[in-house]
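This structure is in structure tokens; I'll ask about it shortly.
Right, chain A next:
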Amino acid sequence: MPEMLSLSNDPILFICLMLAKILVVFIVVVLIVAYATYAERKIIGRMQTRLGPTMTGPLGLLQPIADGLKLFFKEDIIPAQASKLAFILAPMMILVPAFITIAVIPFGGDIVVGGYTMPLQISDLNIGILYILAMAGLGVYGIVLAGWASNNKYSLLGGVRSAAQVISYELAAGLSIIAVFMLSGTLSLRGIVAAQSASVLDWYIFSQPLAFCLFVITSLAEINRTPFDLPEAETELVSGFCTEYSSMKYALFFMAEYANMIVVSAITATLFLGGPAGPFAGPINLLLKIFFFMFLFIWIRATFPRVRYDQLMFMGWKVFLPLALLNIVITGAVVVFL
Partner candidate 1 sequence: MSQAVVAKLKSAFAASVLEVKEHRGEVTVTVKKEDIVAICQFLKDEAGYNFLCDLCGVDYLGQQPRFMVVYNLYNITTKERLRVKVAVAEDDASVDTVSTVWATANWPERECWDLMGISFNNHPDLRRILMPADWVGHPLRKDYPLQGPDREPYQGRLS
Partner candidate 2 sequence: MAKKETMTINMGPQHPSTHGVLQLVLELDGETVVDAVPHIGFLHRGVEKLAENRSYHRALPLTDRLDYLAPMSNNLGYVLAVEKLLGITDQIPERAKVVRVMMAELTRIKSHLVWLATHALDIGAMTVFLYCFREREQVMDMYEKLSGARMTSNYFRVGGLSLDLPEGFEADVLSFINDMPSHIDTYEGLLTGNKIWQKRTVGVAPISAEDAIDIGLTGPALRGSGVDWDLRRDNPYSGYEDYDFKVITRDGCDTFDRYKNRLDEMRESCKIIHQALDKLQPGPILADVPSVCLPAKKDVVNSIEGLIHQFKIITEGFKPEPGEVYQGIEAPKGELGYYIVSDGSANPFRMKIRPPSFVNLQALPQMVRGKFLADVIAAIGTLDIVLGEIDR
């Protein structure tokens, strides 16, 4: 097995390949984000006995480009009383953590390039999961900042609600995946994928069904998707924390939502479904699993009503948190005594 490529043995090749990986991953994610909007509109449309976009391009496939152009050319309004710096910073603070979390997702095994081995992963941090949780926590800042900086009571209510929601569910999400690395013995995502690579039955969804369900549900709450989309409940707070935003900043908020969806799908696929393991080539498997979870999230959005705020808090603290702790205890007992 050739040596692992790193800065010490061939820096130029390393840097070039690293930039290439970043570029490829970034473009793929941005494309998926754009077409996720299209897919959502089409799928929800079909579930509601209507067609969704059909006019822009064949089958409406140019709709995301049309939306992007429209938002780009709209007038960029900043309310006079708004706090300018925070107002402009907020969308970026939501989007950037979403994108940089992708850095630790492994999308394939190792490949041999120019005599060296290179992992198909931008960065193999040995504290991969911790990094993911930390980035998720940073995302809260963006929402709170957006709510506060808009100088608008609706936005403030939306921002405060969202902050409380994300913080509560982050705990449950984090705790529910502790059991995964109790089983795999490592925090590094590459190690977790390797631990599941032996066969399909080794995938952690089979040995940790409770953790899987908990993680999917609590992630829905973290990314503010229905049934937990109170911060942007159009029918209650007009548009929640993004009421005052227009043009590209608004576009950034929505890109952030879909980017978060992709990240959560990718993490779930990596932790519970073996990541790139599967019948096809590594990256294709991962993409298929990501698409499956995104479809699931869109399907849930079309079906369920919204949960009320106090019920959301109740579920987060009194149902999911104890269940996650219970899961850890059971897993711990099994690991120690078996």
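Selection rule: all candidates are chains of the complex that A comes from, given by their letters.
Keep in mind that, in the parts below, a contact is a pair of C-beta atoms (placed from the backbone, for glycine too) under 8 Å apart; a residue touches a chain by one contact, two chains touch by 3 or more; residues count from 1.
This one's a predicted model, so the numbers in the text were calculated from it and none came from an experiment.
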| item | value |
| --- | --- |
| Touch-positive candidate for chain A in this complex, from 1 or 2 | 2 |
| Residues of chain A that touch candidate 2 when the two form their complex | 44, 47-50, 153-154, 157, 161, 226-227, 229-230, 233-236, 238, 301-311 |
